[in-house]
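The other protein chains are all here in position, but one chain of the complex has been omitted.
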Amino acid sequence: MADSPSFRRHPLPFSVDLLRWLPSSTSSARLIAAAVHDPTIPASSHLHLLSLPDPASPLASLPLPSRPTALRCSPSVLAAATSSGSLHLLPSSFDTDSVISIPSGAGFHVGPVRGLDCGGEEWVTAGEDGRVHLVSDGGDGRVVARRVCDGKGMLGYEAARWASSAEFATGGAGCGVQWWDRRKGDAVVAQCKGIWGRGVAAGIVHSIDIHPSRKHICVVGGSSGAIFAWDLRWPQQPIPLSGVGLHETAEPICESEVWEVLFDNYTQSSDIISAASTRILPVMMCSEDGILAIVEQDERPLELLAEPCAINSFDIDPQNPSDVVCALEWESIGVLTRGRDAMAAE
Amino acid sequence: MLADSGGGGAIVPFSGDPNHAAPPPPPVRPIRHGVAPPISRVFVSWSSGNLLQVACLSGGRGAEEVAGSVVEVNLAVANGSAEVEQEIDEAEMRRIEYGSVPAFALLQSRRNALADAAAMQHMHSVSERAEWWQYVLQYSKTIGKLLGSPDSLPGLMIEDPRAILKVRERPTSLKAAWELLEIFYVDKNLHSWLPERLVDWLADYDSLLTKTDGTVYCKLSDFQKKLINLQVVENDPDYWNGLSAALSVGWLDVVVNMLRFHGSYQLDQMDNRETENGLVEAVAVLVSTMPRMRPDLPTGKLGQCCTSRPDFIKAWEKWRGQVSKLECSAFWIQCGHQKTRDGLKNLLHIMMGNIKDLTAATSHWLELFASHFLYIRPFTVGFEGMHHLAQKCIQLKPSFGNSGLTGLLNGILSENPEVVLAECTKKFGPWMVTHSMELLAADNEYADIMLHEERPNFGGLSIEELHRLVYAQVLSSHSLTWQIAPTYLSSCLNQGLGLLEILLLKQPIQDNRQVLKTLELCRLYELENVSTNIMKIAGIYHWKHGRKGTGVYWFQQAHDKVRLDRIAQQLFERIGKSVADDNFKQWEGLVELLGSDIGSAGGLEFLHRYRDFKRSLQQALEGRTGEAARQTVEFLIQLMRNPSTPQRFWLPLLHDSVRLLNCKPCPLLNVAETTLLLNKLQELSMAKLRPDFCTNHLPSHALSSVRLALASNLARAILEEP
């Protein structure tokens, strides 16, 4: 088959925590933003601009005050949050001269911020300190952060994702997933504990993604291999996707931490006609035990990669969804190119 | 445990004699700390692996800014003395370390599977199984590839016709050493053509043999530099020296290529050099048709390939005959160019195995050694006489600036695995030792016993386990590679898991993601006790650092009943102090976090009821709806009736309700309910007289105000009662 999937590892001289595709112009270079650090060197956390096919030397670089914990890209802006609680926004052209930062501290976040997403005009940040902020353009090249919630350390957030300009979802340790509605006084309007494996009563939500066409459905990845979909119309009935919590015989795709989940437009649902109505789109996930796979409701998971080390982050190229880039624990990144024929043959 | 720093006593003494002379004192390594002498005090502490923290405090009483300094010393890094460190930078070494994990793990699991199968069938040890060496060979090839392949030439390279030595990836002695071990210890396929394989190896790594003495490679690369300015090559003695050197070690392609530089090939010859050219070409043909006893020849390499021994002997006799014939030919008289005549004759003598010419042509003893196999004893099989020959070559060409490779080869040829291991330790470091032990023991019973014998004087460790522990410590010394140390520790039967537990417990717990990664390792190696401990440590850290939610989460995961109960108890104590409204939210949050599933203690059940009561009370007081007020009173009655409600909270509960009871026009409690509460109040008054009564932080008039409110409620209730 000429179009079989190909995978290539690129060893790098630093540890890559997070990766995002950047919108590329018409030129042949494919650009990636990578959040990196080297634990043996103090103050070595950076945001690197890497290009494919040769990512070894960064094209541009932005120093960060501490280890990066979240990275998101909107069509025009690239945002990174750090373990000390700061936020850094720069144009997606990676123009490091026009960076806008919000320092960590009592006025913003203290400690790691892992929930970060762009909702058009506004960015949402959700931190382990239990605070949720909305960050918007204040004019004159400044940004304004408005506190939506202060959990006072009672809650710790790990993920945040916009569903519409008025709604977003958050998740964290022990609190499951929450649905926020700005029209109802910036309040949590729905909540779900989730489905957790291995006799765990409550796990940690690591990642949330919103269904691209049906905004009332989100998919959640977290502790102990848990992946479930949550449909706001039936908030008390999350739908298991990973085999965890399904039934005794179902073999879960992984039993370790699911670090990231994304709806995958590229994989054709096995049943295209019904997909439009009831089925949930296939979901791509990566895990601590090195799995990159596609899971789908009532289907056997499709394993794309089984690496010997953790896959900490991945991203599907929005412009070219056959291409997936992932950050591997062993100081390298992997680039997976999926062939359409190969996928259809499954 | 440190890697041997090359100084003092080796950790594995290969003399095997405990009574031999005391080892020389180890070299002194100065610590650069930037503190003015004298030093008044030194403190040390081990962190992970071989990292030693050294704090030097100044003895001076002056007012210097810096009165002390802390330096982290990595004792696994011998400050660049080992060869590996000079050749391979840290990031590259880490790439090799990561890459070798899957191959190592696969080999271990195959070993275990074979051992299990053998145990079932009462068969002999794993290493005797026929397929084992093939597994090891596969492992060896995987690791070898990881170390860089010398043949990986980019296809688009434009070949310069005047290039003598092909430009390629810089060879490393690590790779060279690995291949050497593979050739001699693992690859049984090679047995019949071992000498040829050694010649191939030398072709790849000749440049690494020595840094001070000359090699064939040096000669050729020197000549290459000279070549640009050379008009008539055949007049330069270095041309002929280079040719004989290259031929002596069997680089036939280089020889033929160089012969073609000869001036007689040029078309615009003024004089007649046809005979001369014919002789050059004849030698070139002989060189390129030299018979070689090997299964195949890589593209670009010359010679005629013979796969079977009889074929080879036949071809060899024939070829030797041709060489001799050319040597005696009458054409030499017609060759006018003296240097060409001598040079070509010299090449023929080398091909005929003239020991004097071979000795003159080669530089390093190993080259001389290889030339012996090519031209003097082409029919050698296996190890036959190799060690003796090596000794002879060393005598002829003593070498001073020896690299680890020659030491390694010496150990191999003397069939002494202890020496091989010691050379690996000293020159190539812990990665090499750990991974090469598999090669040594693949098909060598003596090495197998030497590596696996348990040493009672060393806590029952075997040499193999010791080296794996040493390597795991090296990996633990870096915060990126520590995660692969468990693979090696879990392959140590005696002490690996013990060290793994300590390693896991030493990891920082401040970052939740990092904790989850550590816990994943605990899960993988079924170390539940360790994971419970880590969760408790993470829990207390977050609890103390203002992230109570995360703290409680970890306590719950660890099933730390002691601490959860203690937290519940703290919440109780807050009730006594009357939970203020602004605090209530936080208090409520904690009760929420503690959940109900953990509450085998009656205390939590009470806390939940109290939370419901308090919440409802707030609503009742704010909204003043009858519904909420009635609900609140129901909660109150439930709480007061429930035996799990501690007596000391009776008064605070009632006191909290006073405002509600007083503000309603109609009575909220019926007669029976009011009587119950009044009885409780009475009980409380009695208890107050006992010495062990626990006082609340309530105003002194609390009791009387409750009594008053209840009394008035009772009065109204009696009036309303039908």
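The chains carry the letters A and B, assigned in the order they are written, with residues numbered from 1 in each.
In this section, contacts are C-beta pairs under 8 Å (C-beta built on N, C-alpha and C of every residue); 3 or more make two chains touch, one makes a residue touch a chain.
What we mean here is this: contacts and distances are computed from a predicted model.
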Subject >> Name of the absent chain as recorded in UniProt (options "Eukaryotic translation initiation factor 3 subunit E", "Protein SEH1", "Ras-related protein Rab-27A" or "Proteasome subunit beta") >> reply: "Protein SEH1"
**OP:** Using the touch definition up top, pick the residue from B:110, B:301, B:452 or B:545 that touches the left-out chain.
**Re:** B:545
Original post:
In the complete assembly, which of B:322, B:533 or B:670 touches the absent chain?
Top reply: B:533
Original post:
Of the residues B:100, B:491, B:507 or B:557, which one touches the chain left out of the display?
Top reply: B:507
**OP:** Using the touch definition up top, pick the residue from B:188, B:566 or B:688 that touches the left-out chain.
**Re:** B:566
**OP:** By the contact definition given up top, give the residues of chain B that touch the hidden chain.
**Re:** 1-2, 5, 7-13, 18, 22-23, 25-39, 41-57, 63-75, 77-80, 455, 457-461, 463, 466, 469, 473, 476, 494-499, 501-503, 505-509, 529, 533, 536-537, 540-541, 543-546, 562-563, 566-567, 570
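What we mean here is this: only the chains that are shown with their structure count from here on.
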Subject >> Whole-Å gap separating chain A and chain B, where each centre is the average of the chain's CA atoms >> reply: 29
Subject >> Complex interface listing, chain A residues touching chain B >> reply: 11, 13-15, 39-40, 83, 111-112, 128-130, 151-156, 158, 173-175, 200-202, 204, 223, 255-257, 288-289, 308-310, 329-332
Subject >> Parts of chain B lying in touch with chain A, wherever the complex brings them together >> reply: 91, 94-95, 98, 101-102, 105, 478-480, 483-484, 511-512, 516-517, 520, 523, 546-550, 552-553, 556-557, 585-586, 589-590, 592-593, 595, 597
